[in-house]
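Worksheet: one structure, shown below.
A single protein chain has been omitted; all remaining protein chains appear in their positions.
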Amino acid sequence: MSLPKRIAQGGRNHRLYLLGSWGLLALLAFLVPFLFAETFAPELFGNKYTVSLANVNKSLAWAVAILGLTVLTGFSGQISLGHTFFVGTGAYTSAILVEFFDWPYLATLVVVIPMCLVIGLIIGIPAVRITGLYLALITFGLAAVFPSIPKIEQLADRDGWNTGGSNGLRVSKDLETPSWLPTNGIAEFLQGIPLIGGMFGSDGLPRRGADDVYVYFLLLLVAAIAFLLVRNLMKSRPGRAIIAIRDNPTGAQVSGINPAAVKTIAFGISGILGGVAGVMFTMMAQFVGPDEFTTNLAIFFVVGMIVGGVGTLGGSIIGGLAIVFVPAWAGQTETLPIADIEFGAEFGPLILGVLLILLMFAMPGGITSGFRQVRARLVQIIPRAPST
Amino acid sequence: MDLFLARLFDGLGSGATYAALAMALVLIFKATTLINFAQGELALLGAYLVLVLGVEQGLPIVVAVFLAMVITAVFAAGLERVFIRPFDPSDHLPLVIVTLGLFLGINSVAGVIWGHGARDLPSMFPDGNLYSRGVANLSWVTVGNVATVLATAGALYLLLNKTKIGLAFRAVSSNLESSELVGINIGRTLQFGWALAAAVGTLGAALAILTLFLEPTVMLRVLIFAFAAAALGGLDSLGGAVVGGFVVGLVRSMGVGYLDFVPSELGVGAAVVVIIAVLLIRPTGLFGSEQVQRV
Partner (left out) sequence: MTILDVQDLRVSFGGIVAVADLSFTVDEGQICGLIGPNGAGKTTTFNLISRLYQPDSGSVDFDGTDLLRVPPHKIAHQGVFRTFQNLALWPGMTVLDNVMVGAHTRSKQSVLSAPFRFGTRREENRLREEAYAILADLDLAEHAFKPAAGLPYGTLKRIELARGLAAHPRLLMLDEPATGLTNAEVTELAELIRDVRDRYDLTMVLVEHHMAMVMAISDKVVVLDFGQKIAEGTPQEVQANPEVIRAYLGGDA
């Protein structure tokens, strides 16, 4: 068999290929929580690296935030260094509604989505005039402002609902696995499989990890829906318009596309995704605080976008994983065989910073572009002409 | 009245530090039409060098500040050569991203080396007040800050207008193509801009630390006001940066002081509002040239 293997689009082989690759991905996504619910801790150079499910859950939230940034910066070409503003707004709103008004977590989306849409549109309107570096400057300012907003006395110390000020706000409502979801049964089943069962631990799910598995599936559902909607959008008329404005505004304009409207809408959509990511964060952390939404996190989102690949949807997932696990693992590394330096959590941003710069030099398209190059060597989809 | 004076002095003192950092930003912007998001962290590095040289090595503080300026200047020239020059200057996103990478990297290195505790730097200026009236104290530190910043602005003016490299710098920043034609070494000149900016930034940080404590996140708090000052001044005007710095300093101290409904936490918000308002109403700032609009 010679490579790349050529597959005709829409043919039987193509369907098999799609089914196979998506099926594999779905299976993997399904197995992840059971792999990591029992603390999975491989050792390397004497350091223990844990992959906690909570961190996987956080990655899902940040993946959606980075997806929002991808729409805005990747597709619409507008730089934002302030996505924590949307994420923080979503997270706080959600936390307050759940804690003080006893809303179900997911129901808070009903408030958060329109709210972040409006904020996105409000920022998007001046952004039509203020472009490039200036927009970067303004959005950076928004990121710098956000942590001080929950500390405002009128919001922090009021009777009734409040933001909790500098201490943050703990949400006491737990997300408990509903009885119809047999996560424990599934875990026991997987553990019972000969040979590989051991990877899933033993004796069902650990008590503490059980609800994390449920949260994982909830977040996976939200993220999958978000990705699907954005993908549909980008493969249609408005998606083409967004990219057309980015790459050639004049050509777009004579084709009947309104640059101001499209760019503003892109900001709105990006804001929604940021807000949704905030709700997801509240669900997994059950806590919001001003120190969770710093300028550093806003820059991390940019890092995640670059690492994954600017303007690719799948890259957002890789980015989300990178900005959670790189700092987490840096924190767990105490010794390194190469040099006698004391390693620690401080190295997280350093590694991400270095990674960012290295990627800009070596692989500006991010990991996704590398992946695509490899894939192109293996399979080639021959597009099918539309029937007329 | 006393309260007014107190706020005036406070605004002038902090305004001076914003002005210094804003001048650094303007120097880079003039050189490369780039906003250097790592400028604050370069200055932070400079401040820690002052700590090492002045406190740990026991050099006289003025000498320590001067040496730190020289070292950060050399360092920044190296950064420009290695990380900035390879990129297409007209494509902003990769450059912004590189400066963000530098931001994360330098900030985290500072934390690793010097820890996260708050440190104090010895003052370059005498203790006590030049003038006191009720709650209003015009301290020597404030006077020193303002005087140093004005002197720096004057020195930069002379440097850019009277020296050969300064003139080359101005030529490059106003027209890249024709400077190349008359044989100016563009790369060198831009590198000079980066070095100069880092030195000025370090000075600004050394001044800022006189009223704040030195810790890895300190410059972030100053930087956002410096951005506002630079935007207000027009991003490519050194004089504008100085005026912008003082205006932002005063707006902050007066605004938070007099407008009771403005929570003091929102000082940063005031800076952002200044940036947005300026860019919307007058994108070239108070003193910037038209050229800036072509982004």
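So that you can tell them apart, the chains are marked A and B in the order they are listed, and the count of residues begins at 1 in each.
Assume a contact is a pair of C-beta atoms (placed from the backbone, for glycine too) under 8 Å apart; a residue touches a chain by one contact, two chains touch by 3 or more.
Remember, it's a predicted structure, so these values are computed and weren't measured experimentally.
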Partners of the unshown chain among those that are drawn: A
Omitted-chain contact residue, chosen from A:V51, A:L106, A:L220 or A:A244: A:A244
Touching residue (missing chain; options A:V51, A:I125 or A:L233): A:L233
Subunit A residues touching the omitted chain (full complex): 229-230, 232-233, 236-241, 243-244, 247-248, 250-259, 265, 269, 383, 385-388
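Quick note on the criterion: only the chains that are shown with their structure count from here on.
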Distance between the centres, which are taken as Cα means, of subunit B and subunit A, whole angstrom: 34
Residue numbers on subunit B that touch subunit A, as the complex places them: 33-35, 37, 83, 86-87, 92-94, 96-98, 100-109, 111-112, 220, 224, 227-228, 231, 263, 265-269, 271-272, 275-276, 279-280, 283, 295
Parts of subunit A lying in touch with subunit B, wherever the complex brings them together: 73, 79, 81, 126, 129-134, 136-138, 140-142, 144-145, 148-149, 151-154, 295-296, 299, 302-303, 306, 310, 344, 346-350, 352-354, 356-357, 360-361, 364
